[in-house]
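Removed: one protein chain of the complex. Kept in place: all other protein chains.
Here the chain labels run A and B in written order, and each chain numbers its own residues starting at 1.
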Amino acid sequence: MEKTRQIDPIMDLKEHFKNKILEFFEKSETRYYLLIESKDLLEFVDYLFNKLNARYQIISALDTPAGIEIVYHFALDNHGKVISLRVILPHENTQIESIAPIITGAQWIEREISEIIGVKFLNHPDPRKFLLSDDWPEGIHPYRRKN
Amino acid sequence: MSLKTKALLNSLWVYHLSCGSCNNCDIEILDCLTPRFDIERFGIKLVGSIRHADVLLVTGIVTKQVLPRLKRLYEQAPRPIVVVAVGACPCSGGIFAKSYSMAGPLDKVIPVDAYIPGCPPKPEAIIAAVVKLWKKLVK
Partner (left out) sequence: MSSDKKRTMIPIGPYHPLQEEPEHFMLYVEGERVVDIDWKAGYNHRGIEKLAEGMTYDQITFLVERICGICSTSHPFAFTNAVEDLCGIDIPERAKYIKSIIGELERLHSHLLWVGLAGHFLGYDTVWMWAWKYREPVLDIMEAVTGNRNNYAMMKPGGVRRDIQKEDISAIMKMVDDLIPQTDLLLGAVQDDPMIHARTKGVGILTREQVKAYGAVGPTARASGVDIDVRRDHPHAAYNLVEWKVITGSNGDVYDKAAVRLLEMYESIKIIKQCLERLKLVNGPIDAKIKEVPPGHGLGHYEAPRGEVFHYIRSDGTNSPIRHKIRAPSYVNVPTFKATCIGETISDVALILAAVDPCYCCTERMTVVDMDTGKETMKGDDLIRLSREKTFRLRK
């Protein structure tokens, strides 16, 4: 199957979102990291997933000194690239819109992140416990840093 | 019929339980049934219910989630039951020993009669261990 190269999805993304991309980092020809604000998340996800037809891969979450960072990974299989959207949530307010209404497949990982790092996903269709044992103490998030 | 009698009559029924494993040991156990190893010719049979088992083969580290269910299953096992830890995980936790999810090793939860180390142990090792155990039972 030939790779379709009619539009350059990276240029398209940059054009469309201009000043909503806080930081654009091209690590290599195949790896892109875009820092964005949480309020713009759904718009970016919708554009990537539905307009650019990117494939949803997974969401990563990590606790950093700047806040809880959530990274949304999308593959552009026709172009051999992976685009990762980064959002940083302040420690005092770790909540963000769920992307599950747009991407059904995101349900599990959001439930998992909620448990292991303590983030609230607003409007999640099914926010139940997922991975940690039934007797796991409430409020203890194993992937939070101790400081 | 006592376990010793059963062993003497050449039939040992084995129940296999995974308590949070990577599945390698589980596959090697099942491999024992396949033509190259063919453990059934020794009269060793895998059974689908703990209530029919003479031997309990356990793999995995024993995660916190599995713990209550493991205990319950052990209670349901007929007596006498022989417990075998297959692989590094139930023996010691293996490479996962420091995990926050670890509730094992196995002998912390239930009494263990035999340990088969390996990651995973080869089918030959599993069969050798079961035969060794068998001989011990017969004595």
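Brief remarks follow.
In this text, contacts are C-beta pairs under 8 Å (C-beta built on N, C-alpha and C of every residue); 3 or more make two chains touch, one makes a residue touch a chain.
For clarity, every value in this text was computed on a predicted model and none was experimentally measured.
Residue in contact with the omitted chain (choice from B:C19, B:I39, B:V55 or B:V82): B:C19. Residues 1, 27-28, 30-31, 33, 55-58, 60-62, 71, 73, 75, 77-78, 80, 82, 84, 103-109, 128, 130-134, 142-143 of chain A touch the missing chain (whole complex, contact as defined above). Interface residues of chain B facing the missing partner chain: 16-28, 30-31, 34-36, 46, 48, 60-61, 63, 65-66, 69, 73, 94-96, 98-102, 119-120, 122.
Here is the rule we use: only the chains that are shown with their structure count from here on.
Mean C-alpha positions place chain A and chain B at a centre distance of 42 Å.
Looking at the complex, you find that chain B touches chain A at residues 63-65, 67, 100-101. Chain contact summary for the complex, chain A toward chain B: residues 132-136, 142.
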